[in-house]
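Omission of a single protein chain aside, the complex is shown with its protein chains in their original locations.
Letters A and B mark the chains in the order given here, with residues in each chain numbered from 1 onward.
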Amino acid sequence: MLKFILKRVLEAIPTLLILITISFFLMRFAPGNPFSSERGLPPEVMQNINAKYGLDKPVLDQYVTYLGNILQGDFGPSFKYKDFTVNQLVAAALPVSATIGFCAFIFTIILGVAVGTIAALKQNTWVDYTIMSTAMLGVVMPSFVLAPVLIYIFCIYFDWLPAGGWHGGGWQYIILPMIGMSLLYVATFARITRGSMIETLNSNYIRTARAKGLSYPYIIMKHALKPAMLPIVSYMGPAFVGIITGSVVIETIFGLPGIGKLFVNAAFNRDYSLVLGITIMIGALTIFFNAVVDILLAYIDPKIRF
Amino acid sequence: MIQKKANLEAVEKFADHLEVEGRSLWQDAYGRFIRNKAAMTSLIILTLVVLAVIFGPLLSQFAYDDTDWYAISIPPSFANGHYFGTDSLGRDLFVRTLIGGRISLMVGILGAVVAVIIGTLYGATSGFMGGRVDRIMMRLLEILYSIPFMFFVIVLVTFFGRHIILIFVAIGAISWLDMARIVRGQTLSLRGKEFIEAAYVCGVNKKTIVVRHIVPNVLGIVAVYSTLLIPSMILTESFLSFLGLGVQEPMTSWGALLQDGAGSMEVAIWQLLFPAFFMVVTLFCFNYVGDGLRDALDPKDR
Partner (left out) sequence: MKVKALSIAIATGLAMSVTVPVFAAHVPQGTQLAAKQELVRGNGTEVATLDPQKIEGVPESNVAYDLFETLVIQDDHGKILPGAAKSWETTDNKTFIFHLRPEAKWSNGEPVTASDFVYAWQRLASPATASPYSWYIEMTGMKNASAVIKGEKPSSALGVSAVDTYTLKVELDKPVPYFVLMTGNASMSPVNQKNIEKWGDQWTTPEHMVSNGAFKLAQRVVNERLVLERNKYYWDNKDTVLNKVTFLPIEDQVAAMNRFFSGEIDMTYEVPTDHMRNLKKEHSDVLKFTPQLCTYYYAFNTKKKPFTDVRIRRALSFAIDRDVITKIIIGKGDTPAYNFAHHDVAGLKVDMPEYSKWTQKKRDAKAVELMNEAGFNKNHPLDFTLLYNTSDNHKKIAVAIASMYKKLGVKVHLENEEWKTFLETKRGDNFDVTRAGWCGDYNEASTFLSLMQSNNSSNDAKYSSAAYDKVMADAINATSAEQRTDDYRQAESILAKDMPIIPIYHYMNARLVQDHVGGYPMHNAEDKVYSKDLYIKK
């Protein structure tokens, strides 16, 4: 196990390096620069700005300087939000997205797996169709349609919850965004669980257990759940990273200061250092959670060897 | 034991005349699929939708880009020919919904096909090969997953201009990533099963094992997940429009119609309702077909 972790950490370094390099140069190839505005800046002003942010040096030099800085933990100043460094902005936004994301993830797993399992047990009956159809609405309708509907019902019509804001993160500000984010993933988890659970329930050893007279709930919990979770666990890695790093749509509609909005705005503003900083963070998180997922896979299916 | 030689000959002749057709697993699957009522109904509805988006616009007196300043955002009515009402520029929503369907269906289906082909092969190979090959392929996947998609699209447009093919390249580039991971997971599990061991021992080469044994057995989960991908691809296309790559005005797609409709939900709900209805019905059908395929392809289903 230790060897596994060590190997992964060693592999993470070249992976991140390649990611940084590709992203760095990809951004420089995209047209537009961080300081352009509707008002064309006179060349001498442009020169001063470029000198201040090091953009007047050759791209390769900037790349090397940037790498050197990262190794010391300095991800640079934000080009757009001139009062802050990248570290400060990410440190402020990440907890918001992570909190909502984590709650959404727990909610999604429990609800999604439960729904999928019930549908699998009652395969092709009206229970199956009803449950799955309801869950499916979360997938087929985009969040920019569902979230305003949620707001309209709970905030404007019933006035039970605030229509947005974070205010330091009280439960009433988390609950609607959490539901908004989960809707998409609940359906996905439910369908994958259903498919996988049906396949598992048709196995011989489950048939043996039924023949022995064991009840379905017991069979599910003790025998079927673990192997059926295999595709879910595989999907969980990227899904978890996606949920934690937030959805720009949800954050825009609910006015949350999260990473999703920060990242998309940074890309639109060509805020190179902020985009790179968040990209590295996403890359590191992806690598980490994929490693966790691989460990879980080996736990679920003892025959799996990497 | 059969005593009489004559009887023996008669049975042998009889056996020769019997046409015993072997039934392959694919034929089994086909049969099961046909008998799945939900899946077949969905297939029929899908066919109707496809016919509607191809021929429907011909039934209306309006073109999809006919603006009408005096018919802005009017509700649906049979009388003036605007069956689904009009949008904020007075364009007929009936025609626009159907025309939008053309792009969205194309994007959805082609995107799913790309995801299935590339994702399945990549994931199956990675999972089956194991060891160093698997590790390198997975790290590559992680890199591709983390690259900021927006810049990739902008650079694509900068270097290649805006061709409709690029939409599919862009969508195809990210759609297969999740699929590959899921297939890899399934493959890792399948790899340890006895029948794979048996094939290996029989001397079947690795490529054939992957294509003939692994892939058909992961098709169940692939069918389910690919139909789950279709809605996200339709929405990615509208994000691409935002970046200037997707369809340009006055052409439209369901994603674009939904975005416009969501903004005017309180004042002109028909602008959201009709495209949403079409999208929901179509995607539901795709999903039932996907589930039907999964059920049909499951070798363990009686």
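Keep in mind that, in the parts below, contacts are C-beta pairs under 8 Å (C-beta built on N, C-alpha and C of every residue); 3 or more make two chains touch, one makes a residue touch a chain.
Everything numeric here is computed off the predicted structure, so don't read it as measured data.
Colleague: Tell me which of A:P14, A:G68, A:G165 or A:P217 is the one touching the absent chain.
Modeller: Residue touching the chain left out of view: A:G165.
Colleague: Please identify, in ascending order, the residues of subunit B that touch the omitted chain?
Modeller: On the side of subunit B, residues 65-67, 69, 72-73, 88-89, 154, 157-158, 162, 241-244, 248-250, 260, 263-264, 266-268 touch the unshown chain.
Colleague: Write the list of subunit A residues that the hidden chain touches.
Modeller: Its contact residues with the unshown chain are 30-33, 35-45, 48-49, 51-53, 77, 80-84, 89, 92-93, 148, 151-152, 155-156, 159, 162-166, 251-258, 261-262, 265, 268-270.
The rule is simple: only the chains that are shown with their structure count from here on.
Colleague: Would you tell me which residues of subunit B are touching subunit A in their complex?
Modeller: 36, 38, 130-131, 134-135, 138-139, 142-143, 145-148, 150-152, 154-155, 158, 177-178, 181-182, 184-186, 188-189, 191-193, 220-221, 224-225, 228, 231, 235, 255, 258-259, 261-262, 265-266, 272, 276, 279-280, 283-284, 287, 291, 294-295, 298, 300-301
Colleague: Considering only the defined contacts, which subunit A positions touch subunit B in the complex?
Modeller: Against subunit B, subunit A makes touches at 7, 11, 14-15, 18-19, 22-23, 26-27, 29-31, 123-124, 129, 132-133, 136-137, 139-142, 144-145, 148-149, 152, 187-188, 191-192, 194-196, 198-199, 202-203, 227, 230-231, 233-235, 237-238, 263-264, 267-268, 275, 279, 282-283, 286-287, 290, 297, 301, 303-306.
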